[in-house]
Every structure is written in C-alpha cells, then in structure tokens.
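Here we show just some of the chains, and they stay where they sit in the whole.
For clarity, chains are labelled A and B in written order, and residue numbers in each chain start from 1.
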Amino acid sequence: MQGQSQQQAYDRGITIFSPDGRLYQVEYAREAVKRGTASVGVRAEDGVVLAADKRARSPLMEPESIEKLHKADDHVGVASAGHVADARQLIDFARRQAQVNRLRYGEAIGIETLTKNITDHIQQYTQVGGARPFGVALIVGGIENGEPRLFETDPSGTPYEWQALSIGSDRSDLRDYLEEEYEEGLSTDEAVGLALDTLAQSNDGELSPDGVGVATITVDDEEYEERPAEEIEAILEERDLLAVDEDDADAADESEDADAETDDEE
Amino acid sequence: MQGQSQQQAYDRGITIFSPDGRLYQVEYAREAVKRGTASVGVRAEDGVVLAADKRARSPLMEPESIEKLHKADDHVGVASAGHVADARQLIDFARRQAQVNRLRYGEAIGIETLTKNITDHIQQYTQVGGARPFGVALIVGGIENGEPRLFETDPSGTPYEWQALSIGSDRSDLRDYLEEEYEEGLSTDEAVGLALDTLAQSNDGELSPDGVGVATITVDDEEYEERPAEEIEAILEERDLLAVDEDDADAADESEDADAETDDEE
C-alpha cells in the first residue's frame, strides 16, 4: 500500500487505474462495505438461509426499518452490507429484472442469471465516467430448478457462487468460522443455526432477537420467508446466544454515529 | 478523522469515496443539517406529532415564513432541518408523488412508500455526477392504514422508521432526552408535550410561542393540522417552558448571521 499523497491522485475524477493496476474507487467502495454490519448466507441441502446483523443505533428506531434483508422475487432473497441507499438501488434493479423475466418468458428468473444482471450493472459504474461505484455487497440466494443457489456481488461487479459466506464487517473472521463449521448436507434449520452462530461471532457471542434478521427460501415451497422475532428468540435461547443486556450493543454503536450512511451504524 | 489537506482532495468533483469508504460530500451535507435548528417527531398511540424550532433572526421577520413544517398531503406532514432551499425541493417532490398516487391509484400514498420515493430521489444526487447532495434531513409523519408512522430521511438517502427522533442541531442531546422520556402508548397531546420538552432542551429550557411550530396528524381525522400560537403558548405555560425574554434568543442568533442559508439562523 502506497503513501497518502499518491493515493489522492486517483480519487479526483472517474474510476481509473493506479500504476499497480488497481481501481482505487472500487477498493474504497469495498471499505464502505466493511463499514456495514455483517450479513451471512448459508446454502443448505433443501434451502438457502440469509441472516443479517440489524442492530438499531437507538432503542427508538424501529428494527423493521433497517433494511438488510430484501425479497427480490418470490423465490429470491437478498442480504446486503454497506451503503444502505445504494443497496436499495440495486434491490430495485433486481426486482425489475425479475419482473421483466416473468413477463417476457413466463417463468421465474434464474438465480445465476439475476446475479449476473446485477453485477453487469455494477460494472458499468466502475468503467464509465460521471458516477461513482456502488458501495455495497449483496448475497443473492434462491431456488433454481429445485436447487438452492447462493451468490455474492461485490463493488467491482464480480459474481461468485458460495456454499456459505459473509459480507460486511469482520468478514475474514466470520469466513474463518464458516470454513471450520460448515458441512455439506445441512438442513435448512441447521443452516439457520450456523448462520446465527456465525453472526454472534462479531457480537461477543450474543444476539438480541430484534437485532438480527433471518430469511429462508426452501426447495419445498420456493417462497422467501422472514422468520418472526419470537422464532429467532427461541433459536437464540436454544443455542445459548441470547443477549442478556441489549444496551451494550447500543453503546458500542453510539461512538460510530458519524458514519450513519453505512449500515454499520444502524 | 484525517488531516485537512487530504480531505480537500475529495471535495473537488463529484461525490466519490474516500480511502476509508466514506462519501465526504454526503458527510458534509450532514454538517449542513446540523447547522439547522432542531425538529422533533414523536409517534403517539393515536397520532403523529411534528415540532420545530423556528426562532426568527429578527423581530421584523414573519415567523410564519420560516419553513420548518410542511403539509405534504392531507395525511402527511414533514419537518425539516438544514438547508431551507433544498428542503423546499424535496417537499415539492413529495407533494408531486402524493398527488400522482391519488390520481393513479385513487388513494392516499403510504407513509413508507412516500419516504422511500424521497430517499431514492436523494440517493441519485449522491451517486451521479453534475450535482451536489441535498443538505437537508426530513421527518416524514402521517397515518397509514389507520396507524401512525414516523420516518427519517438523511442526506445519504437512507430511510429509517422511528418511535421518536430529532434532527438538526443538538441532535444527540435531544435523542438522549427522547430515549429517556419516551414511553409507548402516549396520547397525541402527551406527545406534543414531550416534543416541546425536547425542543426546549436546546433553548435553555425555554421556548417562545412564535419561535416554535407544532403540527399533528391523528388517526381520527387523518388531517395535517398546525397548532395555533395561542394553543402552543398555553401548553408552554402549563409545562413551565414559556420564555420570559424573547430578545435573548435573537441575540444568540445574531452572531451566526453569515450562515443564513441553513435554517439554524432563521
């Protein structure tokens, strides 16, 4: 990594290459993703699980309004990390793509196709001038031809397929955890448990039912479903992850109040 | 926060990312919001309350012309903080959205839908070149399906839902106050009291009837209503918040005369 003064030179206009072949604006957008709270995706034998850390930065904020989990179509869900307003733009884009597919071909869009539509859209914002890249990463999960699929989009516009992954803050710690704990052949319920275990890693091993969201799409009904708080609470209790004192988490957030545009602070 | 010389590098063109993933122009727009006088929103059991500090910077200025509270539609009100002229643009945008909804669907626009229309509009000004972000935050309150709803929009284009919140100067002090004093199940009248108590926190515990505005939308009539000065005066007196000497507040403002474009100085 080079000195400060040199880096400045690459920030002033459109997204361009640095002498070592990097696209700084894209790398800085990745930093915006890291500022967001974590989201986790786990592919199970019979479904896909999306989970997100959605701690509110005040007890007066409605947890439901913290947008980390989104239904893109009946059979597709999206979890995001990073700049919230940018995520909304991409979710809207994804929804329109899914709708167009139904209208034009009379069938549900494929998860891989949808992901690549999104990443191609993201790539344009890294090559053509007059706009900045999207400061957000997405986990796109759903059922395609009866199979659960799980993809990632990043600010460069590259699509990846995963068995299990995390995006946002503490990414590498959570990935290490997933690499150790993930096993093939998990049931959707087991995958929910693993997703919550993973999220708890970046919260001192504790989660409050209001501060976390879980959505599943199973092979059986191919329907995006967000789990109710009570159900989450029961699972957390069962796995000994239930936060004793919710105020601690809030206090931690307080100091980061200036960064409110990334979901880190929500 | 980094040194001065580095920050300059990120101000010269369009809104771009800094090396740590921030959008400086958006953060600076937040500073514009903080320069504005405070507005407060409180959700009650049976309605929504919007209140705003609208001290005039001269006794010759008409208090009614200080635009902090706006009717967006019959059932929706908006309180603003920050750059007044920018607020007007967003209010106009909101009004057109509400009208279009009535024309197209024959019904009142939802509070959440309206808020997200606004934030998506705001987001565009943070990503596409050729314009600066909006230097204003809004509290959007109203009745949707018989339920009071209360939202915030910020300069990044992120929507949040709140039980009670404040925007503008002294934001974190007023939020602390609200977090301590807010209780679920308040009546609209109690919420008006809490909103005025909160505003008084940033005014040495005193408010003049002319220097404050209050609007309510109740579940019963779903009508935006600004409370007359006499009624406000009565409430202030009852709560022992009535300012003894109006000149003090003006004197305080005098020194900030150069910043007249933000509502801080009005």
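Going forward, a contact is a pair of C-beta atoms (placed from the backbone, for glycine too) under 8 Å apart; a residue touches a chain by one contact, two chains touch by 3 or more.
Owing to the predicted nature of the structure, the values given are computational and were not obtained by experimental measurement.
Participant: When 2 copies appear, how many make the full set?
Facilitator: Assembly-level count of identical protein chains is 7.
The definition used in the following text is that only the chains that are shown with their structure count from here on.
Participant: Compute the rotation angle for the C-alpha superposition of chain A onto chain B, expressed as a multiple of 5 degrees.
Facilitator: 50
Participant: So the centre of each chain is just the mean of its C-alpha atoms; given that, what is the distance between chain A and chain B in Å?
Facilitator: Result: the chain centres lie 30 Å from each other.
Participant: Under the stated contact criterion, what part of chain B meets chain A in this complex?
Facilitator: Counting only chain B, the residues touching chain A are 6, 9-10, 12-23, 26-27, 30, 116, 119-120, 122-123, 126-130, 151, 154-165, 172, 175, 178-179, 182.
Participant: Please output the residues of chain A touching chain B within their complex, sorted ascending.
Facilitator: 4, 7-8, 11-13, 24-25, 28-35, 58-62, 64-67, 83-86, 88-89, 92, 125, 129-135, 257-262, 266
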